[in-house]
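Only a single protein chain was left out; the remaining protein chains are all shown in position.
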Amino acid sequence: MPTVTFLPSFRKVEIVKGSTILEAAQKAGFHINVVCGGQGKCGKCKVIVKSGRTEFDHEQYESILSAAEVEDGVCLACQAKVIDDLRVVIPDATLVQEQQILVDSGEIPTALNPAVWKYFLTLVPPSLDDQSPDLTRLLWEIEKSGGPKERAIYAPLEVIRRIPRVLRDSGWKITATVALVPGGYRLIHVEKGDTASHIYGAAVDLGTTTIVVYIRNLADGHIMGIGSSYNHQISCGEDILSRVTYAKSGGGLTKLQSLAVDSINVALTEASNSAGIDREDIYEVVVAGNTIMTHILMGIDPAYMIEEPYVPVVRRYLTTAAQRIGLAVGENSGLFIFPAVSDFIGGDIIADILASGMAESEEISLLIDIGTNFEVVLGNRDWMFTCAGAAGPALEGGEVLFGMRANPGAIERITIDPVTLVPSFSTIHNQKPKGICGSGLIDLLAQLLEACVIDRTGRINMTIAHERIRMGRHVPEFVVAWKDETAIGRDIVVTENDIKALIMSKASVLAACQTLMNKAGIARGEISRIFFAGAFGNYLDKNHAITIGLIPEVPVGRVTGIGNGAIAGANIALLNRRKKKVLDEIAEKIAYVELNAEPAFMDEYTRSCFLPHTDLSLFPDVETKLGQCRIRRGST
Amino acid sequence: MASLKPLDIYKLLPKKNCKECGDPTCLTFAMKLAGGKAQPDQCPYLDENAKAILGASTRPPIQKVKIGVGERSFTLGEEMVQYRHEKTFIHEPGIMTAIPDTMPGDRIKEITTDVRDYVLTRIGTDLRLNGIAIRCESGSPGEFSRAVEAVESVADLPEVLMSTDPVCMEAGLGVSGNYRPLIHAATHENYQEMCRLAKKFSCPLAIRADTLDSLADLSSKCATEGVSNLLLDLTSPSLHEVLNRTTAVRQHAVTRQTPALGYPVFLDCAQPGLEDAFLVTGVAKFGSVLVCNPLSQPVRKALLVLRQNIYTDPQKPIQITPGLYRIGSPGKDAPVLLSVNFSLTFFTLQGYLEASRVPSLMLVVDTEGLSVLTAVASGKLQEAMVKEAIAKFDLGNAVSHRKLIIPGYAAPLSGRIEDATGWKVLVGPRDAADIAEFLLQEWKP
Partner (left out) sequence: MGISTISDWTGQIGELVIGATRSEGGTRSRTLKVGGEKDLNGIGNAPLGYPAVVAYEIADDPDLWPAVARHAVGDASSDPAAWARFAEAEIRPDLIRLYCTSTRRRGFSDCAAIRKTVEEVLQATSLPISIEGSNDPAIDSEVYQKIGEAAAGERILLGTAEAGRYRSVAAAAMAYGHSIIAQSPIDINLAKQLNILLREIGIPRDRIAIDPYTGALGYGFEYSYSVMERIRTAALKGDEDLAMPMISSAVDSLTIKEVREAEGEDADRIAVAWELYAMLPAYLAGAAIVSVRHPETVPLIRDACSSLFQVHPGGGE
């Protein structure tokens, strides 16, 4: 088999001749950007072949590769086939960059009511007077210690097989673990000595891009450790649809399933290492993820969700033994998967709802989870409407000339002096700026509007004579940072097209909120809380989000970031089993609104393609502020 | 008039989530009710109050009336809204060509044949005139029935029999009464007789009175007589008066303020010097049966197209099938223009291209019926689709060059389309009206 050596790390891997360089890189543990899912379309997986033979048709990709790149031996990792030993350089840009993964779940007050218990038991050894069997003896003792009744506990064969040895080797001092599963109480583990304090559970947020794991002590509820990982499936396609496409290919689903499990295990290991605990002592794993991710994790075909009539295979919550799907936790540990509402509204959103508490309140709340796709939930404990849509990548920095993800060097905060139009900004890790991430773009949009540099449709006012306002290659642009201030040696600008892309993205979100509000007949004044879930929501400036009309105008104090709602919800369900019952109720209660089937949605969208909205009476405070801005601008 | 929101309806439902209506929850059922996609009686647990509220909000406030029998018969009424943008108008008005019974039989047959055979095909739909109105001007039952016979001898078109004399009317009905003609008209003076005829022949009846109050009174009287398939004749020599009457009747009907006016509207548009204006007002402003003199070719075309336009469902954009469309006989060096499958955009561009007399090709991509502006805005027009369409419709073989003219509003996509397709992109004008000038000045294969 040929060997592929990856530079500069000199990581080596053997691979079957004819495999792609991408497959070799994956085998070597590199996470390569494959936006298109390995179809040779996106050009994100460029690698440089330094020596050795590959099979790669440069002519076919001449639209993606420049002549100079071809000259340098650049080819696409997903298309180039390994013929013999290779030395390959993976440029930084090709690797998935480390980004801020939102791990904090905030403080979630919930009662401690786990679904798994440990009992340290000292058994009376059997005698001729007392010949009751080992198992009965053990279960009685559990009952006597305040646990479930002996007859109510089911003991699986593999545990029973362990019992005689463990009892006798331990001198009849053992710890028994009992879990409450849908079938009732189950004896899941028996071990020597007193390990009653070693009872842990894992809450998992299975995201399309990232995975976050919390390990909690189920005896007292404390957080023991936190781990995170990239979703290794990224090498099979960046967005969810390309994953499903990949799953349809031969063996694709199996591959994605094992990549999902690997990713969770990586995060689990990190978390358990930081906690200093043994993964075997994790007795329950609770996973919240979008519907497609959880289907894939369980090895269930997700294909029918992305074609008409868009049906998932399961909607209710799922339970199984965690080891059955390959999770590296205790042998009989349980796995609980959050229920879903529809193909687009998954367990992650149910987890958001749980974490927000909106399903238990009489007050009406609006919950917004923004990524490339967004989900919106409106309602209270009696009723809920939800919808989902595509916001486009602009809010995450995609499709914006100098947009980038929230990586080090990204401008994340901007203010613009209304008189001099000079921006001041801060970047992630205080590095020299490389680009602008989502929260920075929101600031920029709001500040340019307040400074009257752009009008409400986002067009730059070219009649302002200022060095930062200029005609770019195709369209007008505003200079955010001069090239000598940056890490990239070029001026960082925002173009009129970037601004339009941002407005379209924000308009999708606002139009979805408005559509649900109209559907329910709820005015903005009736909304008591707006919850922002997700990384984006945590970092953005809430005032600016209202100024540009990303969300309806409410007093800013009513807007709360709940951070990573998926992990928060998973934690709650892990700690308090009673909340699991609520989950299916939530999932049942929600009415899903298909935006594409709503004639009013396009109208709302057009209304929202304006800063902040065409109906200015929906944003009275913003209007007052902008009015003052215009007066100030007019007087300078 | 204001339709109920799902949450308002939900509050009226039992909130049992029993699933017996076929929906998973009361809330999803409420959404369907609000959208007119379910009926209240699908819920077995509605109380009387809820039934009353929900029943009233889903039942059409305007009486359904059918005129004629067979293929050319048509239905009126059942309208729900004041403005077509609120939902849609439902039943197109019938256009009835009037002939006097004093007209020679041959001429009557000629006109009837013309009405029977005339057809204008637009966007795959056949547009037709609907029927014949026979005016009893002779005052003679014999003349009147002779004229009705002449009409009947060439066509089984829907008819309006126009006479206020019950004797003449009965003579006419003796000829065509079994084919459900509209009886015109009952007044306060003759309504008992006319109602008797309407019942005897099971025909719809148009009623006429001086004021709307008097008309509401008359409709109640006819209802008492057992005739509820009524039309309200709102004709007045003053077009201003007609507009105000039709508007008031529709308002009172759809708001259910005056249920006695909840009937379709009849207008005699054959008014000297203002027939076009009466017809336009009738089509746009709530007319259901429009009587007119024989119309010239240009006017009937314009009228039928206007009627089609006004009665198109505004929530369903008419879409064109994506594909490669040829204008004239384009050669290998003909320009190719990218467009979207929104019918308005397509037809407008097609019109201007034809006018330019430059043979060309239109590459129409599927933007789900959105215009260029909205498609670009909402991401429904993307470079990948253009690339796909070029391959799918084999554009590479249709022309020998590799240049694509894109709409001016799609300019933000120019670079990406060029990158994705490898075709050179020329940004065309935003206004289709400027396309001829653009081709003349800019196009070189």
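What to note about this one:
Each chain carries a letter (A and B) given by its place in the written order, and its residues are counted from 1.
By definition in this document, contacts are C-beta pairs under 8 Å (C-beta built on N, C-alpha and C of every residue); 3 or more make two chains touch, one makes a residue touch a chain.
Computed from a predicted structure; not experimentally measured.
Within the entire complex, contacts from the absent chain reach the displayed chains A, B.
In the complete assembly, the contact with the undisplayed chain comes from B:Leu344, out of B:Ala52, B:Val119 or B:Leu344. The hidden chain makes contact, of the residues B:Ser145, B:Ser163, B:Ser176 or B:Thr281, with B:Thr281.
Here one chain is not drawn; of B:Gln39, B:Thr164, B:Thr258 or B:Gln319, the residue touching it is B:Thr258.
Residues of subunit B that touch the chain left out of the display are 83-85, 122, 211-213, 216, 237-241, 243-244, 247-248, 251-252, 255, 257-258, 261, 273-274, 276-277, 280-281, 283-285, 296-299, 301-303, 305-306, 308-310, 312, 314, 343-344, 347-348, 351-352, 354-355, 371, 373, 429-431, 433-434, 436-438, 441-442. Taking the whole complex into account, subunit A touches the unshown chain at residues 455-457, 459, 461, 463, 603, 606-607, 610, 614, 616, 630.
Assume only the chains that are shown with their structure count from here on.
Against subunit B, in their complex, subunit A makes its touches with residues 63, 382-385, 390, 392, 474-475, 497, 500, 504, 518-522, 588-589, 591-593, 599, 602, 605-606, 609. Here subunit B touches subunit A in the complex through residues 5-8, 10, 15, 17, 24-25, 27-28, 31, 315, 370, 374, 377-379, 412, 414-415, 419-420, 422, going by the rule given at the top.
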